[in-house]
Each structure stands twice: as C-alpha cells, then as structure tokens.
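Just dropping this structure here.
Missing here is one protein chain; the remaining ones are kept as they sit in the complex.
Take a look at subunit A:
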Amino acid sequence: MTKVRSLADLKKLKEEVQSKIKLREKGDHPENLIQIKVSMATCGIASGAKETMNFMIEELDHQGIDALVTQTGCMGFCYAEPTIELTMPGKQPVIYGYVDKQKAQEIIDRHIKMNELVDGIIPVNYKTIDD
C-alpha cells in the first residue's frame, strides 16, 4: 500500500499510474491489449450492464482474447444503456449503446476480431476540460 506523505509523493504516484496505463496501452504486446469500460451507474445496472459485463468477460475468456474489462460511471447516454467504451490498440475509443448480450457478441465477433465497426456507435458529443 502506497501511503502518500507529500505532494511530491502524490506527483510520483500520478506519474507511476499514468505510466502504468501507458504501459498497458503501449506495452510489449500492443496488438493484444483491448480495453473495455462498462458504464455501471444505477441507470446502467438497471438496464443490464452487469449481465453485459459478465458476458463480455466470459466470452472474451472463452475465445482466448486478452482484454481488460473494467467498470466506470455514467457516460450520460441514459437512453442507450447499457453503454460500453471499446478501445482497440492504437485506435481512438469508441462508445456503443444498447449493448445487450447479442450486441456484445456482435461487437466481439466483428469489431474486436475483424476490426470492423458495428452500427450503433455513439459519437462523443462533448468537450473535456483539456480541450
């Protein structure tokens, strides 16, 4: 357990975490690491995000695809829950809405394995504080 004792510690930890994320993204096997974030706020969970997340973890595991599946908060697209964000190695993140098991299967089969886009991408329509 890292105990942050000073601002310098905090900055060091921030850099460590950032390089860890970078390592994850641009590590030794960049062709392998696929990241999936599942929006898991109350609205997402109520629409079945847990089932989607479990299904994706199992299915990716079953097919032997190395991917990092994590949870995150509300992306704001409540009308299209469950939503996921998929980042293929070296590509921009893509958000999909209405991801039930069937859609998740399609995303795995077509986007992750074939590198095609699938209908139903939600364009990011906001700016961040760094823009």
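Methods note: contacts are C-beta pairs under 8 Å (C-beta built on N, C-alpha and C of every residue); 3 or more make two chains touch, one makes a residue touch a chain; residues count from 1.
Assume contacts and distances are computed from a predicted model.
If you had to name the missing chain as UniProt does, which of "4Fe-4S binding protein", "NADP-reducing hydrogenase subunit HndC", "DNA modification/repair radical SAM protein" or "Trehalose transport system permease protein SugB" would it be?
Cross-referencing UniProt, the chain left out corresponds to "NADP-reducing hydrogenase subunit HndC".
If the hidden chain were put back, which residues of subunit A would touch it?
1-7, 9-11, 13-14, 17-18, 20-21, 37, 39, 41-43, 45, 70-80, 85, 97, 113-129, 131
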